[in-house]
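To start, I am sharing the structure in question, which I have written as C-alpha cells.
Apart from one protein chain that is not included, each protein chain of the complex appears where it belongs.
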Amino acid sequence: MSLGRAPVLLQLGLLVLLVLVPQVIQLSYLLDVLIVTVMYVGLALSYDLIVGHVGSLSLAQPAFYGIGAYAVALLSTRVGWPTVACLAAAAIIAGLLALPVGIPSFRLSQYSFAIGTLGFATVAQLVAQNWIDLTDGPMCVTGVPKASIGGLSFATLPSFYYFVLAVVIGIFLFTRRLVGSRIGRSFAAVHENELLASAVGVSPLKYKLLAFSLSAALAGVIGGMYAYYVNVVCPTELSLFITLNLLVILFIGGAGSPRGVVLGAIAGTSLPELLRLASSWRLVLFGVALLVIINFFPDGLEGGLRRIERRLARRSTSA
Amino acid sequence: MNGVLEVERITKRFFGLTVLDDVSFGVKPGELLSIIGPNGSGKTTLFNVISGFLRAERGRVRFHDTDITTWPPHAIARRGLVRTFQDVRLFAGLSALDNLRLAVQQHQEEDLLGRFVWSPKVRRMEREATHRATALLEEFGLFEQRHMRAGLLSYGQRKLLEFAMAIMPEPEVVLLDEPAAAVNPTMINTLTEHIVAYNSAGHTVVLIEHNMGVVMDISHRVLVLDSGRLIAQGPPEQVRENPLVLEAYFGR
Partner (left out) sequence: MALFLEQVVNGLTLGAYYALVAVGLALVFGVARLVNFAHGEFFMLGAYVLYFAYGVYHLPYGLAVLLAVLGLAAFGAVFHRLIYQPVMHRVWHVQLIATLAASFILANVAIIAVGSTQRSAATPFVTDVFTVGDMHVAYQRLLVLGVALVAFVALQQFIQRTPQGRAMRAIAQNREAAQVLGVDLAQVTRLTFVLSAALTGLAAGLVAPLYLIFPTVGSLLTLKAFAVVVIGGMGNATGALVVAFIVGLAEAFGAGYISIEYRDAIAFILMIVVLLWRPLGLMGRRVGI
C-alpha cells in the first residue's frame, strides 16, 4: 500500500541514522538514551502484538519483561549459560508463562483479561520481591556478565548498542512479516469481530493466546537484553509504570502498525530521557500527555501519516 | 439417520421464554431447503444452535452422524458447515480478497512450522487461495473491487461478498440467513442464481427467507416455524396451501 519511494527512503534514512549515530556521537549519555530508546521500541512492538493486532488490553508486559530479565540474570550467573541460550530461555519461559495466565483471563469477558493480567503483574512483582531464595529479593541479582556471542563481546556501549539494535530490527521485521501473513489476517479478524471470526473457522481463543504468548516471549527477550545492559536485576524492574509508558507509545504512534509503534517509541522514550525530568514529574507529564492524546489525537502519529499518504496517493492517481 | 444434517428435538429457552420447542428435521444431501415463518418464530436462533453459537437446553445436532451439539462454532465451520449472518458481517477493515482468503485458510491443512515460516507448502496454499478467491470475485462481478476494503463496498456488493465468503471453502452444507433481505430485485436475481448454482453443484443449502417468491422458486423443500415449533414441512406448493401455515402468517 505504499506509494512512491518517499516512505521507504525515509525509513531507510532513519535506519542509516540509527546505525551511524554512535560513530558520530561519542557521549556515553546520549548512547545510553539511544539504547534505552531502542529497547523500548522492541518492548512496544511486543506489546503491540497483543494490544494493537489482536485488540486485547494486557497489563502484564512488565511481568514478562521482568521474567526475561531474571531468567537471563539467574541462568548466566548461577548456571553459567552463554548469551544466546539465556536469551532463548528468557523468550521461552516468558512465552510459556503467558498460557496459564491467558487461558483463564480470556474466558470471562473482555474486562477480565485486563484485570487478570494486572493481577499477574502484581503477583510477579511480589514474587520477585519475596522469593529470596530465587531472586535475592530486594538485594537484586548482581554480577550478570556482559553479553557475548562466539568470541564477540558486547562490553562497550557502542557494541552493545549495535547488538540491541540488531535484535530489535529483527523483532521489527518479524512483527511486520507477521502482520502481512495468514496469522496476521487471523489476528485482524479476531480483533474486528470475534463472532464472525468463529463463523469462518478462526478460533478466537487460540489466536489471542498465540498473540499473547508471542508478545510475552518478545518482552522476555527485551528484558534479557536489559539484564545484559545493566548487569543487575532488581524487583523494581517489574514496575507497572512500564505499562503506562507503553500505552503512551502506542497511542502516540498508533497501535496495530509496526512503523507507527517504532515512531511512537522513539518519540515517547527519547524525549523524556533527554529532558531529564524527575520521575514523578515525568509520570505526571505522561499521564497528562496520554489524556490529551486520547481526547484530541485518537489516531496517533500513524493515523496522521496514513492520512497524509492517502492524500498523496489521491494526488498521484488523479495526475 | 441418513441426512447430511440431522436436527433432533432441539429446545431452546431464553429466560423462561421457549424460543425453540422440540424441533426435529433432517436435511438430505444436495437439497435446497428453505425455512420460513413469521418474525420471532426462532429461525435465526435455530441457525445459531446448529452452528454452535448457542447451546440448546435439549436435543442434538448431527452432521454426517457426528454429534456436533457441543462443538464450538469455529470447529463446526472447519468441519464443512458454514453459515452467514442476517446483518451482513464482513471484515470491513480487510480487502475483499483478504476476506475470502481468510474464509478458506482455516480449512487448509498446515503444519505448525508452516504457520510461521513461509514454507513452499504455505506459499502454494496462498497461491491457490488467491486464485480461487479471484475467480470467485470475477464470477460475482467484484473483480474490480478485489483490493478495496470491504467496508467501502455497496450493500449489494457486500451481500455478494458475504455469500462468496461462505462458499469459498466449498462447505458441504451452507446455512444462509436471509440472503435476499433489503436487496433490490436485480440483485435478488443475481444472488438466487449463485445460490442455485452452488446447490446444483451438489452442495446442500439451507435458507432462511422471507421473500416468498425466492422460496417458492428455488426450494426443493420448505420448513415452516411458528413460535418455535415446526408446523409444516414439504414441497413448496404443498406448504403454500397448508392451513396452519396460512394461519401463522395471516392471523388467527
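We call the chains A and B, going by the order they appear; numbering starts again at 1 in every chain.
By definition in this document, contacts are C-beta pairs under 8 Å (C-beta built on N, C-alpha and C of every residue); 3 or more make two chains touch, one makes a residue touch a chain.
As the structure is a prediction and not an experimental result, all values here were calculated from the model.
The chain not shown here is in contact, across the full complex, with A.
Across A:V8, A:L99 or A:L126, the single residue that touches the chain missing here is A:L126.
When the full complex is taken into account, the listed residue touching the unshown chain is A:L240, out of A:V21, A:I169, A:L240 or A:A313.
Which of A:S112, A:S181, A:N231 or A:S270 touches the hidden chain is settled by the complete complex: it is A:S112. Although one chain is hidden here, its contacts on chain A can still be listed: residues 57, 104-105, 107-112, 114-116, 118-120, 122-123, 126-127, 129-130, 240-241, 243-244, 247, 251, 280-281, 283-284, 286-288, 290-291, 294-295, 298.
FYI, only the chains that are shown with their structure count from here on.
Separation between the centroids of chain A and chain B, computed from CA atoms only, is 41 Å. Residue ranges on chain A touching chain B, taken from their complex, read 177, 181-183, 185-186, 188-189, 192-193, 195-204. Those residues of chain B whose C-beta lies close enough to touch chain A in the complex are 51-53, 72-75, 77-78, 82-85, 89-94, 98, 101-103, 105-107, 115-116, 118, 122, 126, 165, 169.
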